[in-house]
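Note that this complex is displayed minus one protein chain, with the remaining chains in position.
Each chain gets a letter, A and B, in the order it is written, and its residues are counted from 1.
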Amino acid sequence: MPVSSVNSQIIYDALKDAGVSIISALPETWLVHLVGMADADPEVTLVRLNKEEEGVGISAGAHLAGRKSAMLMQNHGLLTSVNGIVSLAQLYRIPLLMLVSYRGEMGERDPWQTEGGLVTERVLDALGIMYRKMSDPALAARDIRQAQTLAESSLRPVALLLTRELMWEE
Amino acid sequence: MLREDALRAIYPRLKEQIVVTIMGAVAVELYNLGHRPNFFYLEHGMGLASSMGLGLALSLPERPVTVLDGDASLLMNLGTLSTMARYRPPNLTHIIFDNESLLSVGGFPSATTTGTDLAGVARESGIRHVTRADTVEAVEEAYAAAAERPALSVIHSKVEAVGPPSFAMDIGLLENRFEFARHLRGGQP
Partner (left out) sequence: MLQEDALRAIYPRLKKQIVVTSLGTVAIELYNLGHRPNFFYLEHGMGLASSMGLGLALSLPERPVTILEGDASLLMNLGTLSTMARYGPPNLTHIIFDNESLLSPGGFPSATSDGTDLAGVARESGIRHVTKADTVEAVEEAYAAAAERPALSVIHSKVEAVGPDFHVMGIGLLEVRFGFARHLQGGQP
């Protein structure tokens, strides 16, 4: 599977450097290596979800308890989490570090991913969520550090969109 | 059984726990018994109180955590029982007050009136310690047993569909949130 293991490792190391110790995930093709790394890491609690919105609750609990968390999901998982984001995370000013695989953008082959690609950024804009597209592995550590910093200082959700350029090799 | 009476019976133990409640009657009734900085009232985010309790229990493995949930909230996020069963934090107790209705929005019957047994669903989701407790004494006993037991526990209690006369609480959402976080992280700024 041509998901970049090198870039996944860079992202994972950056999450660790940012102090993340709880990761929630619903597996998605582009996230296979990241989920595997979290699963194999005794320093990290991986919570495999049945539905992405559960992850908002996990991260809220972790934050109030003083631990840093991250959420791994596909952009369709972001869409299914919108109520939890608005009526838990934003209402209670909970920081969320959301790493979102950006399916349905340029180069997408799966027809079923394309509508999600069309609306992802506009939904983030409508929700008032600051986001950045990550495409350069050389900047990945900086992007994650900065996103984590902003999430913690603003007490708001922040999204990093993991693009095809970063996650896929072919 | 009135939920208020069940809450009153377990309040002495709740005082010692990290508590997350759902919105509506449960939150107000617990608040009216006496607010504590270790109580968090999730006033929206329906379905996510249990996920939040799971996050708390995994983050603070040395501290006991109790979730006070309702049937309609739980039905909105039923897979949460399966996720809890999977990670089964030994310090987590999940109490489901089942009044078979969406009381705060006008008393519509929930799916627990039409055949859904939430204790059964919890058990089939993989949770080993599931207790039915439909009297005040049974709730008190089941909660005492859960507090002693180093294992994930679920208590399912049928309660009457009545709530408090007023839903007013003299604490802001964000005040509650910051005070709770401060308390969990251990004291003074």
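Observations, loosely collected:
Just so it is clear, a contact is a pair of C-beta atoms (placed from the backbone, for glycine too) under 8 Å apart; a residue touches a chain by one contact, two chains touch by 3 or more.
Keep in mind it's a predicted model, so treat the numbers as computed, not measured.
Here the missing chain is touched by one residue of B:Pro37, B:Pro90 or B:Gly120, and it is B:Gly120. For the options A:Lys51, A:Arg67 or A:Arg156, the residue in contact with the chain missing from this view is A:Lys51. When you scan A:Ser8, A:Ser24, A:Thr45 or A:Gln113 for touch with the missing chain, the hit is A:Gln113. One chain is missing from the display, and on chain B it is touched by residues 75-79, 82-83, 85-86, 111, 114-121, 123-127. Interface residues of chain A with the unshown chain, by the touch rule above, are 1, 26-29, 31-32, 35, 48, 50-51, 76, 80, 111-113, 115-116.
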